[in-house]
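Scroll down for the structure; my scribbles are underneath it.
What follows is part of the complex, with its chains left where they were.
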Amino acid sequence: MKSYRKELWFEVPTRRAFVHITPQVQECLKESGITEGLCLVNAMHITASVFINDNEPGLHEDFEHWLEKLAPHEPVTQYQHNQTGEENGGAHLKRTIMGREVVVAVTEGKLDFGTWERIFYGEFDGGRKKRVMVKIIGE
Amino acid sequence: MKSYRKELWFEVPTRRAFVHITPQVQECLKESGITEGLCLVNAMHITASVFINDNEPGLHEDFEHWLEKLAPHEPVTQYQHNQTGEENGGAHLKRTIMGREVVVAVTEGKLDFGTWERIFYGEFDGGRKKRVMVKIIGE
C-alpha cells in the first residue's frame, strides 16, 4: 500500500469565500503515483469546509445567502462561543452544514467523478492562513 | 490491496425520492471479494445524496417536509443558480444537508453496521438517469 500526504494552504482576504481546488487535488494525485484507492480531502480548521458541488457562481451566491440565513454571523452576541473573544460562532455552524471533508474514489489514476463534481474549499472565517489536508492511500 | 468499482444507476420518476440501496451495496461487496477494508458510496451528481438512516417511511416523510422547509424548491426565482435555466437551486441545498457520501467499514466480508443502519440514495432533481459510485478497497 502506498500513502501520500500534502497540505494545501489558503489565505482568503474576506471573511467568507468558496475556492475551487479540484486542480490542486488532481496535481496531488498525479504526484502520489497512486492509481487505485481513496483520496481524503479535509479542512484542518473548524471554521472551514471541504465539499463537492457545482462550479457555478450563482449557486455559490445561493450558498452564501442560505448559510447566512441558517447560521447568521450577526449579532455576534447570540453565540456563547463568542464570549471567548472570538467572532466566529456562526462560522462553526456554517462549516457544520457544508461539511469537513470529502472522500473521493481514485480509479485508473484519476479522481473518479461524475460530470459536474468539483471540490471546493469553503472559508467562513478568513483573513489568515489556513490549510487543507490531502491524504491518498492505495496503490 | 484489492480495489473494486461499480456504478449503480437510478431513474426516479418524481422530483424527489429516497431509495433503499443497502442490498445493492451488499451485492457489490460480495462481488468484490473484499473482506476487510472501507466501502465508499457516493452520489455522482450534485443534486443527489447518499446517506445512512432508518428504513422507516414515516421518517422519510419527515425528511421530505423538513428539507422543503430548510431549502424550499419554490419560488424558483429565489435562487441565482436558476438563472442558468435550471430549476434545481433548492435541490443543491437539500443535497448539502443530506450529504454526498458515506464510508462504511467492511469486516469479515460484511458492511459493519449498527442494528438500524441502512444506506439510501436521496434524489432531489429526478426524472432522469443518475448514478452512484461504489468503491471498495481492502483485502
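Note that the chains are named A and B in the order they appear, and that numbering of residues resets to 1 at the start of each chain.
We take it that a residue touches a chain if its C-beta (ideal position, glycine included) is under 8 Å from a C-beta of that chain, and two chains touch if they have at least 3 such contacts.
Treat the numbers as computed from the prediction; the structure is a model and nothing was measured.
Enquirer: May I ask how many copies the whole complex comprises, since the file places only 2 of them?
Expert: Of the complex's copies, 2 are shown; altogether there are 3.
The rule is short, and it goes like this: only the chains that are shown with their structure count from here on.
Enquirer: Distance between chain A and chain B based on Cα centroids, please, to the nearest Å.
Expert: It comes to 20 Å between the two C-alpha centres.
Enquirer: Considering only the defined contacts, which chain B positions touch chain A in the complex?
Expert: Interface residues on the chain B side: 1, 3, 5, 38, 40, 42-46, 70-71, 79-84, 89, 92-93, 95-97, 99-101, 103, 131, 133, 135, 137.
Enquirer: For the complex, which residues does chain A have touching chain B?
Expert: Listed in rising order, the residues of chain A that touch chain B are 1, 36-38, 51-54, 56-59, 61-63, 66, 70, 97-99, 102-105, 107, 112-117, 137-139.
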